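All protein chains but one are shown at their positions in the complex.
== chain A ==
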Amino acid sequence: MSDASTDLTPYAKSIGIRIEGEEDGAPVLAFEFTGDVEGRPEHLHGGATSGLLETAGYALLRKELQQRGRTHRLKPINITVQFLSAGKRRTTYAKGRITKLGRRNANISVEAWQDDRDRPIATAIMNILMAGE
């Protein structure tokens, strides 16, 4: 549990998601463009982009809870994804920001980008319930 990379789910690993580093205390996740994440030819599949966003949101929340010495079962409530531009054949990154961390629920926003950090290709908002501390 101490090594953040071991927190990646088997699903995340299967589509090539890795922990790229950390920025302002938040894990930056990434995957390369491979056939496993391709939708229409030469473009990222929206589902794969959503998976990267969601994984980045969980990585951030788990890290934050761990730092506070809190252990919970996380229950996903929902995710809303906005697709802003087509993902191309290059590395995609994602990083989350905790908008609210309460006793029972968390609200997280996540951005995914490729070349230009200031022009995200997709954003997501996630609500997560935290049970059984």
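The definition used in the following text is that contacts are C-beta pairs under 8 Å (C-beta built on N, C-alpha and C of every residue); 3 or more make two chains touch, one makes a residue touch a chain; residues count from 1.
As a working rule, contacts and distances are computed from a predicted model.
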Among "Acetolactate synthase small subunit", "ABC transporter", "Class F sortase" or "Phenylacetic acid degradation protein", UniProt-listed name of the chain not shown: "Phenylacetic acid degradation protein"
Positions on chain A contacted by the hidden chain, ascending: 9-15, 35-41, 45-48, 50-51, 54-55, 75-83, 86
